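All protein chains of the complex are present and in place, except for one that has been dropped.
For subunit A:
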Amino acid sequence: MPRHDSDVSTVDTASTVDAVNSDAAVEGLDRLDTPVAPSGRGLRRRRLARSVLAPIGAIVLIIAIWQSLWAAAFWPEYQLPAPLDVWRQILEVTESGEVWTLLWTSVHRAVIGFAIALVVATPLGLLLAKVPLVRAAIGPLISGLQSLPSVAWVPAAVLWFGLTDAAIYTVVLLGAVPSIANGLVAGIDHIPPILPRVGKVLGANKLQAARHILLPAALPGYLAGLKQGWAFSWRSLMAAELIATSPQLGVGLGQYLDNGKNLSDMSMVMAGIGLIFLVGVGIELAVFRPLERAVLRARGLSGAV
């Protein structure tokens, strides 16, 4: 096989060339790959200003538009209260301490629900990604569940469990589990095939491959799934709290919103929406954004965040 022989000889020549340039070349390539980190205090301050001032500006603008609409008496006040009225409502629940009960009730439910979803979804995702039969059998189902709004489960959950916490957790789980599982599957699917092969070449066994290659490589996808899973569990929880209302369940943010509706108190409704938004965004900013940033930076992808 003369052709093959010639191939091998080319490779040989190439590797000799590589060996000559060795370390210096690799270092140069590495430097090229590394994104330019912002240096100097001025640059960093400007970046901070942009990332902090821009959203604040947007919020100020929205409130200004809201205020002008109110001032123009475009809608009656029971439909669009003044921003200040809503602020006063929030202050009132804060001063009376009611807000902490509301937040505690809702947030601890969401966190517990999310934690259970995590424990259920992670093995499920691994199975789905790695066992073709499981994937063929329930893969489409899980993807389908993800597009089914989990609020659709509320009536069923209430009939199964009554107006209890169990009903609420059911809805939260059905919302969050598919997102997390799908995120993990996507993360594993998108691992470049070269990585497991490198592992094999270096002599990693199955367990080591999973621990050192599969999981770390799937981490960004998994993290995206977690982020979406949190968003889903938070909105499922609010839907469940809004529909399955009973004082025995404790007054969470959803129930607070519903009470506002029952009293036809629009500023209470807006305050409720505002608090729900703040919690959703707050957890995202406090937990998932730093996590994501850390993972991406570890992979030299910090430019995206």
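Assume a contact is a pair of C-beta atoms (placed from the backbone, for glycine too) under 8 Å apart; a residue touches a chain by one contact, two chains touch by 3 or more; residues count from 1.
Just so we're on the same page, contacts and distances are computed from a predicted model.
Peer 1: Could you tell me which of "NitT/TauT family transport system substrate-binding protein", "Acetyl-CoA C-acetyltransferase", "NADH dehydrogenase subunit G" or "ABC di/oligopeptide transporter inner membrane subunit" is the UniProt name of the chain missing from the displayed complex?
Peer 2: According to UniProt, the chain not displayed is called "NitT/TauT family transport system substrate-binding protein".
Peer 1: In the full complex, which of A:Ile63, A:Leu103 or A:Val295 touches the chain missing from this view?
Peer 2: Touching the chain that is not displayed is residue A:Ile63.
Peer 1: Among the options A:Ser51, A:Ser147 or A:Ser264, which residue touches the chain absent from this view?
Peer 2: The single option touching the absent chain is A:Ser264.
Peer 1: In the whole complex, what residues of subunit A lie against the chain that is missing from view?
Peer 2: Within subunit A, the residues touching the omitted chain are 46, 49, 53-54, 57, 60-61, 63-64, 67-68, 70-73, 76-79, 82, 245-248, 259, 261-266.
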